[in-house]
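What follows is subunit A.
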Amino acid sequence: MNYASIFKGRWLALFRDITSLFIILLAVIVSVWIEKGSMPDETAMFVAVVNEDTGELGEHLADVLLSENGFDLRLTDRDEAVKMIASNKAHGMIVIRPDFTEKVRAGAYEKLVETTIMADSYDMNTLGELVINDTVKIWMEELIGRKLGAVSGIDEADLQAFRENAVEVLHGGSLLDVNANLVADRSDTDEEQTFSGLRWYAAFALFYLMISGTWMCAYGSGGLLKRVRSKGGNVVKLFVFQSLPGMLITYMGLLPVLLVSGHPKPVQVLAAFLLYIAASSAMSLLVCALAGSFSNLVFLAPVVTMAASLVSGMLCKLPDWARVWDYVSVIFPGHWFYAAILQEDHVAGALVATVFWFLAGMSGSLLLGNRKK
Partner candidate 1 sequence: MIKACGLKKSYGKFLAADNISLTLAPGEGVALLGANGSGKSTLLKMLALILKPDAGEVKIDGLQGTQAKKKIAYAPQEIVLFEELTVTENLLAWSSLKGVKNKERAQYLTEALDMGDFCKKRVDRLSGGQRRRVNLAAALMGEYTYLLLDEPLAGIDEAGAACIEALLRKEREAGCGLIVTEHNPTILLPLTDRTLKLDRGHFIG
Partner candidate 2 sequence: MSFFSLLFYDIKRLLGHGKTALIAILLPLPVVFLFAVFLLPMLSAGKGVVVSCALCNEDTNETLTKLLDLVINSEVEQGTAIVYPVKDVESGKRLVEEGRVAAFLHIPENTYQDSMNGRQVVLDYYYSPAHAFEALTFYTAVKSSLSVFGQGIRLVYVAGGLAMEHGLTQEDVLTLWREGTDDIIRIHMHRGKIIGSGGVFLPGADYHLRFAIALLFTVCAYFAAFPVMYLTSVDLTEILGKRSMGTGRLLGGFFARVLSGALLILCTFLILYPAARAIREVPFAFALSVLPAVFLIALTFSAFALFLGSLFQRGEGALWAGLYAGIVFFACVILPERIEGLPKAVSSVLHFSPVRACVSIFSNAMFKMIPERYEQDLLILATAFVVFLAAGLAAYMKRGRAL
C-alpha cells in the first residue's frame, strides 16, 4: 500500500474542503481574541424609570436613580417604558409606585418600587441592588428627618441643614466598608496564567478533527478495513497516514495562538499539543465510527467536544466541588494538555491517554465493522 499517496490524497482533500477548513480558521481567530482578553466597549444598558408617585419623594428617588452610573436610566411614562421593553430597547423598568411617598412617610417599606428586569444580560444582575440601595437612602433620610423634625426647637433651617448634610453623607463614604481580598489556593494560579485562548483552541481542535473526519466514518462500516486487510495493508498505518494531514493543520493553527499567549514554555506546549491531537484523532475515530455518517456526526461532534472539554477543564476551570470530574477527566487528552499549560507533570498521563484512545478507536471501529457484516 502506498501510504505516501494516501497522505497526499487526504492532504489535498482537506485543503479542498473549505467548509471544514473554515472551522479551524475561526478557531484560531476566536482563540487569539480570547487570549488577548479584550472586550469591545459597550454602551450602558438602557433602563426606563417611571414615577407614578403622587408625592414629592418619588421625584427625589427618580433624581437619585437618574444620577447613577453603570446603567442608562431615563425617565419616561409607563406606556412608553412597556413599549421599549417590548421592542427590546429597554432591558428593564423601574416603577415608583403611586403610594411611595405615603408609605415612606408612614415608615412602611414593602413594595415601594416595582422592577421588571429582562434576562437579556448578566449585567442586569446588579440593577435590583441599585434600586434597593437608592430607595433605602431616601427612606432613611425621610424617616430620620421626620424624627428630627419632631424634636422641639428644630426649625425649617435645621431641617434644611440636615438635608444638606444628608446629601453629603449619601454621596460620600460610609462608616462601614468591605475590602475584597483574593486568596490564591494551593493548586491555583492567577486568572491571567490559565491561558484561556490555548485551552479553547484545543477544544476547537478536537471539534475540527471530528467534524472533518467523515473519512473515519468508513472505518466503522466493515467494508473498508476488510478490503485493506485483503490487500495486505496495515490498518494502523492507514489510519496514521490518513489522520496526519488533519493533525498538521490543527498544529499549524496553534502557532498564532501560542504566540499571542506569551506562554513561558512554548516548546513544552508544542510537544504536549502533539500528544493531545494524536489522542484527539484517535477519539475522533471512535466517535466517527459510531456516527457512521456526517448527518449523525454533526450532532455527536459538538456534544462530545463539549463534554470532553468541560470535564477536562478546557472551557472553564472545574469548580472545586467537582473533584470527581477532575479524576474522571484523566482519560481525556484535554486534562493532560491543561496540565502542560500549567507546567505540571503531564507526559506520562498524556501518553497513556493517547494509547488508550488509540486502542479504543481501533478496536471500536473493528467491532462496529464486524457487527455490520
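A word on the picks: all candidates are chains of the complex that A comes from, given by their letters.
We adopt the following convention: a residue touches a chain if its C-beta (ideal position, glycine included) is under 8 Å from a C-beta of that chain, and two chains touch if they have at least 3 such contacts; residues count from 1.
All of these numbers come straight from a predicted model, not from anything done at the bench.
Applying the touch definition to subunit A and the options 1 or 2 in this complex singles out candidate 2. On the subunit A side of its complex with candidate 2, the touching residues are 19-20, 22, 26, 40-45, 82-83, 85-88, 107, 109-122, 124-126, 128-133, 135-137, 139-141, 143-145, 147-148, 151-154, 158, 161-162, 165-166, 169-170, 172-186, 188, 190-191, 211, 214, 292-296, 298-300, 302-303, 306-307, 310, 316-317, 319-322, 325.
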